[in-house]
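Shown next, in structure tokens, is the structure this report addresses.
With one protein chain removed, the remaining protein chains of the complex are shown where they sit.
To keep things simple, chains are lettered A and B as they appear, and every chain counts its residues starting from 1.
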Amino acid sequence: MLLAKVAGAVLVMGATTCAGWQVAARYARRPGQLRDLQTGLAVLQTEVEYGATPLPEALQRAARAAGPVAGQIFAESARRLAAGGGVTAGECWEQAVEAVADTTDLGPEELSVLKALAPVLGASDRADQIRHLQLARHRLESEEARAREERQRYERMARYLGVLSGAALVLILI
Amino acid sequence: MLDVSLLFKIAGVGIIVAVMATVLKQAGKDEQGQMVTLVGVLLVMMVVVSLLGKFFSLVRTTFMFQ
Partner (left out) sequence: MEVVKIVGIGLVAGMLISILRQQKPELAMQLSIAAAALIFLLMVSRIMQVVDVMQTLSARAQVDQAHMGAILKIIGIAYVTDFGSQVLQDAGERSVASKVEMAGKILIILLALPILLAILDTVLKLLE
């Protein structure tokens, strides 16, 4: 009987602690992914500005520059574009963002910034695209600053709360 | 139920609530901290009031109902 109690207590505490750690980890990962997004967009902007590369290849290069997580957006976009089927670049981009969003730690704000690029990508003239990409990068930069601040405040808190709520539950239920 | 472990339970909940409130306050969420404190106090109060009820009814029977 005592063994069952101890086992139950360990399970409950382990569960809440892990939950707390996961929330904390999310706060930790977000700033990095936002920075990667900016890098990817910068590469894309450079390709549009100075290169004559076709969009799928430019997206592939951006994907490589944007790292394993954020790069998925660019890679998926390139893949859909290459798959053809009459979809515009903007639609591919938007679909890619939606498809990949759940695997990243990005939130609705930056996702909407990305989706706002959809109508512009590969559609308007060079200067216009460059302007929009620059604007998106700017917005992501301020978002990144906010994410860093949130991380400062909430990462430790989430971990502590995980452990503490587990202990509280155990105490109340035992 | 009615032995030292009860005291440890109450004290434990009290300390955990105190630490939680501090952590939340440091992260800037003071209102949540105060809510957690309130919840903790109410929880403990439920246990203590029921214990007090038992105590008073026992006093009544022991000293020939007041």
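Descriptive notes on the structure:
Keep this in mind: a contact is a pair of C-beta atoms (placed from the backbone, for glycine too) under 8 Å apart; a residue touches a chain by one contact, two chains touch by 3 or more.
Source: prediction; values computed, not measured.
Contacts of the undisplayed chain with visible chains (whole complex): B. Mapped onto chain B, the footprint of the missing chain covers residues 2-4, 6-8, 10-11, 13-15, 17-18, 37, 40-41, 44-45, 47-48, 51-52, 54-56, 58-60, 62-64, 66.
Operating definition for what follows: only the chains that are shown with their structure count from here on.
The distance from the centre of chain A to the centre of chain B, each centre being the mean of the chain's C-alpha atoms, comes to 43 Å. On the side of chain B, the complex with chain A involves touching residues 9, 12-13, 16-17, 19-20, 23-24, 26-29, 40, 43. For chain A in complex with chain B, the touching residues are 153-154, 156-157, 160-161, 164-165, 167-168, 171-172, 174.
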